[in-house]
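Below is one structure, written out as structure tokens; comments come after it.
The complex appears here minus one protein chain, its other protein chains still in place.
Chains: A and B, in written order; residue numbering restarts at 1 for each.
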Amino acid sequence: MSPLARLILARLASGLLTLLTVSLLVFLATEMLPGDVAQAVLGQSATPDAVAALRASMHLDQPGWLRYLLWLQGLLSFNPGHSLVNDLPIATLVGSRLPNSLLLAALTALVAVPIALTLGITAAVWRGSRYDRIVGLFTISAVSVPEFLVATLAVLIFAVQLHWLPSMFYRLDLSSPLQMLRVFALPVITLSFVVIAQIARMTRAALINVLDSAYIEMAVLKGVRPVRLVLRHALPNVLGPVVNAVALSVSFLLGGVIIVETIFNYPGLAKLMVDAVSTRDMPLVQACAMIFCAAYLLLVTLADITAILANPRLRHR
Amino acid sequence: MDDKPPPLVEVDKLCVTAGAQTIVRDVSFTIAPGEVLALIGESGSGKTTIALSLLGHARPGCRIASGSIRVGAHLPIRLRPAELARFRGRHVSYIAQSAAAAFNPAQRLMAQVTESAILHGLPRADAEARARTLFRALALPDPEGVGALFPHQVSGGQLQRLMAAMALITEPQLVILDEPTTALDVTTQIEVLRAFKQVVRERGATALYVSHDLAVVAQMADRIIVLRDGAMQEMAPTATMLAAPAHPYTQSLLAAAEPTPRLIAPPVAAAPLLRVENLVAGYGPRNAQGQPMIPVLHDVGFSIAPGSVLGVIGESGCGKSTLAQVIAGLLPAAAGRITLDGEPLAPALADRSRDQLRRIQIVFQSPDMALNPAHSVRQLLGRPLQFYFGLRGAELDRRIAALLDMVRLPAGLAARLPAGLSGGQKQRLNLARALAAEPALLLCDEVTSALDTVVAAAILDLLAELRRELGIACMFISHDLSTIRAICDQVMILYAGRAVEQGGRQVMQQTPMHPYTDLLLSSVPALRTGWLDSLSATHLAEAEGGLTRAAAALPCPFQPRCAVRIAGVCERQPPPLRHLAKGAEILCHHDEAALRAAQQHDAPAFASAAPLASAH
Partner (left out) sequence: MSGILIRHRPASLAGLLVVGVWVVLAAFGPLLAPHAETAASLGIPFDSISRAAPLGTDYLGRDMLTRILYGARYTVGVAAIATVLASLSGTLLALAAATTGGWIDTCLSRLLDAMISLPSLLFALVVVAAVGSTIPVLILTAAIIYLPGAYRTVRALAVDIAAMEFVKVARARGEGSFYIMHTEILPNIVLPVLTDFGLRFIYVVLLLSGLSFLGLGIQPPYADWGSLVRENMEGLAYGAPAIIMPALAIASLTIGINLLIDSLPKPGDADGR
């Protein structure tokens, strides 16, 4: 096996190992729940027989490690059990919400990543200029502001003052591009805000690092002009860090999705999870958490593999 | 009568400023077509700044304040950005100090070498053909295939030659070489110098050669300018400058480049202070035989008498710094025996007594790394005094003042942080801290290598004085032969972790010697013109190879490069230890007579150039 393939396999394996550790952490965290879950679900008036039956069906009479394994098996076979609140299969609940969240995330990435890269690259190239300082002030403010402030300001401006957009999300109306724009504009603007700032900051830092290197000075002294300097000489060397920045921003996106779906009442997975937390529907909380973590780890792992492939030292030995 | 062509380059009253500071002051010179002019100076002399202004470039924070520059028909410091881009690379090209940093890691070599030719209008196919011609002219191995590689896939010496190809591909009017061989080992340096010289000569190129090394410049330049603190001190043809330097600063540079021996007769002692036998050390986990995965030192043995200096010489990667760390206990040896005053030393730090630790002190190369930037001079010197002797209060202060005085530092520095000291002062402080422990043995790891020659010479003087006053023994590690010659009683030459030759200091002056010693000594540029051209073909062939990882594992690691290897023997059996009449031990299959015969015709240039025996 080539050293490169071994490196990539090792990275994949480490991603899986991390996911397994995460599943253990999620399981342990929810195991801290005080009291008897079955009793809590059925209420004080339940007969002891009913409680015992529920306990058995939830494997609460089994030792902890066995429950963990059963739970893991359920997750892997896409059948993580039933909601405690409405008894629907979790797979059905998640299945109806997940595509909505993916759509929202994809739209945000589509809007945010190009803007962020443009901002980051231009700020690095014109380092120290007034433009750079303004971009810097914007990004530093955007990463330190809570999403709900961005969301409320957006609603105040576009919905309350200008009446351009609806302030609440009523139904997922994708009948025409205009409708889609009206529906998604506010959530996507809110989410993009932080993501743009984060990626732009990291892109700028990575690019500046490279622009200070001796081989860039060498290229300047060879008569290479600025555009070619950035596109051909600098950017290939920041691919790894930038892809990583994009992937890391996903964790920001995740936090943002939870807030944004709640504010705009968007029928996504995060809203499902927040509702499950309020009703203490633990199996649903666990399942949602694992989906989010798996998605995050997948992206980070992909980013690392891209960085490995983008590094000529690793690609050509 | 005067039919000399007009100069190609004219620099007149050039001034460069960095903020309020003037870093280049009123520098004027001309370069005739086909001439090689050298700028010589120590760090901070402004030599690179001047070279870059010929390209119309000032580093961030610097500004070309006044003066004029003409290169051919162009005035680089007057050009607008777009004109500058057309001018650079086409009319003036640049060869930087560290090729490893100046090549883009993400592009293939051919793309980088041909880029400026293509940008300036040459079709790609022509540019690549021209590049391959240059690769051949620069004696690069595999001239057809090397272009497809990435920078990390070729050696440092090859990269430096590839950068020469990159600079010459547009057939520029002027080539600037900025310390092009400083980062290389001596044996690698000569092949690169040879390649440069040949290409410059063949093409009649005009060049500006920037360096701190007079001996290197003596081989390359027609004329030399000496710079100090941004101002010109002296300008003269090379031969004149070397034979009769006019300016006192030039004289001090020349003196420092060929340091006089600072020898003290070591006290005659029966028992050695330090004895090392069959030492094996390296990095990584150990295998079943107890050998480390990445072996660095193989079966090294030597001893150091009380009060004497052992010089350890070798090129980068030979294991000389590892040796110091093993003796200090920082890297526990995998096998072998170390004794101090007859007492065995445990391999690991934790198993040595505090007094054993005290008696061996290590001094590292770079004082910037070796002195904690958060600690004041008082703290740095006070800690070993407290730790080993429990000193405190007034007595501590007295001792600190005495130590500062011992290394010629003013007592007023005690409250300063290392950042407030000059490079030479920091290295003195670094030494003083080791002396605070009142050691019997100092391990000096390249202590003068990071310093400018004049400052380094002062440190050597200090070391000699300390030896005389305190009678400390010393293991002095260096890659610089003139430094070793100046201060050592005994020498040991390391190659790929083996002590290929050791003995009294005379082993470096008397033939026969181990073939690697011969190569190493003949690779050190002599301070005279014509040295480079006088090198024998044998030495050049040996220099070509360089040490590879695969070779390091062979029974004789030098064998692939060796001009006198015995086929069928050297690659199979480990070389035996031989005693030579001059008082040396070598690891070689050849006996004394065979080596003498091989080296008779081929006397090292160095041995004839510098009559060392007369110095003492």
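Note that a residue touches a chain if its C-beta (ideal position, glycine included) is under 8 Å from a C-beta of that chain, and two chains touch if they have at least 3 such contacts.
What you see is a predicted model; the values in this text were computed from it and never measured.
Novice: Which is it among B:29, B:87 or B:364 that touches the chain not included here?
Specialist: If we include the chain that is not displayed, B:364 is the one touching it.
Novice: Hey, which of A:205, A:239 or A:305 is the one touching the hidden chain?
Specialist: Result: among the candidates, A:205 touches the missing chain.
Novice: Looking at the whole complex, which of A:56, A:69, A:88 or A:140 touches the chain that is not displayed?
Specialist: Looking across A:56, A:69, A:88 or A:140, the contact with the absent chain belongs to A:140.
Novice: Identify the residues of chain A touching the omitted chain, counting contacts across the whole complex.
Specialist: Within chain A, the residues touching the omitted chain are 18, 21-22, 25-26, 29-34, 137, 140-141, 143-149, 152-153, 155-156, 160-161, 167, 201-202, 205, 244-245, 248, 251-252, 254-255, 258-259, 262, 273-274, 276-278, 280, 282, 285-286, 289, 292-293, 296-297, 300.
Novice: Touching the hidden chain in the full complex, which residues of chain B are there? Just list them.
Specialist: The list for chain B reads 325, 328-330, 349, 352, 354, 357-358, 360-362, 364-366, 369-375, 383-384, 387-388, 433, 437.
Just so we're on the same page, only the chains that are shown with their structure count from here on.
Novice: Once bound in the complex, which stretches of chain B touch chain A?
Specialist: 52, 55, 57, 82, 84-90, 93-94, 96, 98, 101-107, 115-116, 119-120, 149-150, 152-153, 166
Novice: For a test of understanding, state which residues of chain A touch chain B in their complex under the given definition.
Specialist: On the chain A side, the touching residues are 213-215, 217-225, 228, 232-233, 236-237, 310, 312-313, 316-317.
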